[in-house]
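All remarks here apply to the structure that follows.
In this view, the complex is presented without one of its protein chains, the others remaining in place.
Order as written gives the chain letters A, B and C; numbering starts at 1 within each chain.
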Amino acid sequence: MVEFAMHHAWLVPLLPALAFLAIVFFTRPWPMLSALVAVAGIVGSFIVSALAAYGVFTNPAFKEEPLVYAVRWFSMPGLQIDVGVQLDPVSAMMIFMVSMVASLIFIYAIGYMKGDPGFSVFFSYVSLFAASMLLLAISSNLLEMFVAWELVGLCSYLLIGFYSHKISAREAAKKAFITCRIADFGLLLGLLSLQIVFGTLNLVELSEKIAHFEQYTTLAVLSLIAVLVFIGPIGKSGQFPLHVWLPDAMEGPTPVSALIHAATMVVAGVYLVARTMFLFHEVPNAMELVAITGGFTALFAATIAVTQREIKRILAYSTVSQIGYMMLALGVGSMTASLFHMWTHAFFKALMFLGAGSVLHALHHKADVWEMGGLIKKMPITGWTFVIGGLAIAGIPPFAGFWSKDEILAMTLESGHYVLFVMAAFTAFLTAFYMWRLIFLTFFGDENPENHPHESPAVMTLPLIGLAILSTVGGLVGTPWAPYWSEWIFFGHPHHGEPNYWVMIGSIVLAAAGIYLAYQLYCVDKARAKVKALAERYNHIYTILYNKYYIDEIYLWFNHTIIDGAAKLFYLFDIYVVDGVIVNGLGALTCLFGEGLRVSNTGRLQNYALVFFLGVLAVVVLLAFTGPSAASLIVGGVK
Amino acid sequence: MEGIWMTAAFYLLAAIILGSALLVVLLKNIVHSVLWLAVCFVAMAGLFLTLDADFLAAVQVLVYAGAVCIMVVFGIMLIQRGDMGSTNLFNNQTKAAAGVVALVLAVCGYLAATTPWASPAAAVPENTVESIAEIMLSKYVIPFEVAAILLLVALVGAIFLAKEVKADARND
Amino acid sequence: MLATISLTHYMVLSALLFGIGLFGVLAKKNAIAVLICIELMLNAVNINLVAISKYITPTLFMGQLFAIFVITVAAAEVGVGLAIIIAIYRNRVSVNLDDFDWLKW
């Protein structure tokens, strides 16, 4: 079984793809059947992934040598692209994680999407997404990865715009696609440069060649390539300054937010950087860039999250912030910590999104956290699982988030990035604060009498429970005392740091402080008025934060004024200069010439006859009085 | 022998032809022009006789002097009623036309005068009709037939063109 | 030289007649006048044909035959030409060529 799964790992993306095709072409009229097909596809894929992952993680040979199956995709002299699957610990972890989370979310969606007119379509899209995401995770070639990268972007686009009749959804979808497209432009340039410089895009070959990059190119060029490649992840993973699409992406159905915009797709950027670590590793400057981007984004997004009111938006900014952590970890050179945080984050963030979905489902899509309260009594499962998620993200031991965040903090400190460490630590405090603000406002405190919540059906709560368990124990694979994780997931050499107790205690204290502050401000009943007063006192800061530093407005202005203005100019130039002056001008010139000649045509027969005879005369004279050469000029036939 | 008479006949006929042709062009009354045209045609027939083309002379008299002139007169009758006094005037490019004609005459005259023509090889046979008939109905039978068709087509065409269009038919 | 009539004499006569005809064609207003002047030009050509037939190829009769065809065509032409003039006259109540500049659009 295990052997079979490992040698047929291409089944992992293929099964959901088949489910997609089956739904599109056959089962679309029957919603439940479509859902079953989709779930069967992803669960099948999960089983194969799990078996393959088991195979990988029980065979230490994989630490050195990945298992690659590849076939020629297309080729020409000087350019050959192979597509295939590459199994190594990182990709095995990734497909395992993605297919597991996706399976749970698919099941959840059966309940959440029930009764939606686009039920079948939804499952076809998410199946296609799962296929693309798994392909991204397992591909052995950067171009293949880019294909999957764009396909997940497409699915994200389709799913954000799933409620396409809403203008906000439509615009959010467009924004997501185009923002990612801008980033992909950089990534594409990076890939082109890699192809041109090194002549291959196969991961294995590239890693070998880049290890001796001096034979091919200079460090400057390689730095440029690394920066270009990094632009892709900035867009896809919602890093500053291309983070704007991610909060808007919450227009999509909540399972989509959980699956795509929290657990899997948005971390594809982290995954890509981890996959191309051999490139970044050679270029310290690019590593610094990654670290600074990540650290800054983490803090930046966390500050915005503090003031937001919509439940999913808070989670979205939290996602941006957490991915910032992952980037920071990558930048300080610890792929281990980064991917560990990705792993735990997938569980608790998916859990929280699904919990939020459950809340929205119960409240009929009322999203403002200030209008909720006390929900935990009516929705105990949702509430308590959400609390587990909150503990995990805040970094309270022994929940998953603690171990991974702690490792990131420790690594940052160890690598000597003190400023970034302080930023990350402060972010940890903010994270605990805003997340517990959300929890207290939503689940505790007074009930809002307008709401009539009810617990969601089992098909929704069971995935919540599953994810809650994972959020609790998922981090135990990588504690400082039992570092299984770092033995398998690493770049270069496994790194076994001594447990840094100071950092650990510090992070627990920060998290507890954040939670306590949130409790004081948002749970102690009378304090709510205090919050309002606080917000008014620091009105400027509050407004700037609430409006997300006005970055969306700046982009909108740039897009609508500069780009559209330029487009208008080009168009006017085209119709008035190229077309008007040159093309129609030539036409008019021809007409003018014709008008001029028209005067000579009197239209009177005798006039014509007169000229005609003059012409005949001229010909006769020429023929009769000149030599044969001139005559031949008229008769024709140049010999 | 007959040389002097032939010479005299040529000059006389040439004078009549040119004179009547000039009158055709210069007269202001179109009917007079046509009458002088008939004179010209008849003189032309005479000229053909001096060229040993008796059959052609007959045709000339029959077709041109007879048929064509009469037809033209009928045509004039159909369209020019009332005062015939100034029905045949010059237009305003007379001088230019004269210039062109002068050039044409100069060139033609010069060419005719300077071209060394081959001397006559033999006399024209007596029975011209027979000879013409022979080549016309043997070697040139197809042009002959085509000419016949042409005449037929011209006949039909002329009828079609000249036919009175009924006012109520379509031309309203 | 003047005494013996040669081909040149006929040529010159033909040229003169052709010139008179051409002048008429170019300078007359009346369409019928133009038509009859064309007849004059055709006749001038006929003189040439017959004269050449006599002086150069007396036994072939090609020239005469050609002249007959010319006469035939001329007859047809007069017929059709007059019909056209009548048709035009019926439309425009004029045969003055100065009134017709329909070739200009």
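The criterion applied here is as follows: a residue touches a chain if its C-beta (ideal position, glycine included) is under 8 Å from a C-beta of that chain, and two chains touch if they have at least 3 such contacts.
The criterion applied here is as follows: contacts and distances are computed from a predicted model.
Between the listed names "Sarcosine oxidase subunit gamma", "NADH-quinone oxidoreductase subunit M", "Inositol transport system permease protein" or "Fused D-ribose transporter subunits of ABC superfamily", the UniProt record for the complex's undisplayed chain reads "NADH-quinone oxidoreductase subunit M". Every shown chain touched by the omitted chain in the complete complex is listed here: A. From the options A:62, A:112, A:125 or A:177, the residue with contact to the chain not on display is A:177. From the options A:75, A:218 or A:626, the residue with contact to the unseen chain in the full assembly is A:75.
Think of the hidden chain as still there; on subunit A it touches residues 72-79, 143, 146-151, 154, 161, 164-167, 169-171, 173-174, 177-178, 181-182, 184-185, 188-189, 192-193, 195-196, 563-564, 566-568, 570-571, 574, 578-579, 582-583, 587.
The criterion applied here is as follows: only the chains that are shown with their structure count from here on.
Counting C-beta pairs in contact across A-C and across A-B shows that the higher total falls to A-C. For the pair subunit A and subunit C, the distance between C-alpha centroids works out to 92 Å. Within subunit B, contacts with two or more other chains are made by residues 91, 93, 96-97, 100, 104. Residue positions 22, 26-27, 97-98 of subunit C each touch two or more of the other chains. Contacts from subunit A toward subunit B in the complex involve residues 606-607, 610, 613-614, 617, 620-621, 624.
Looking at the complex, you find that subunit C touches subunit B at residues 2-13, 15-24, 26-30, 32-33, 35-37, 39-40, 43, 46-47, 50-51, 53-62, 64-65, 67-69, 71-80, 82-87, 89-90, 95, 97-98. The touching residues of subunit B, counted against subunit A in their complex, run 91, 93, 96-97, 100, 103-104, 107, 111.
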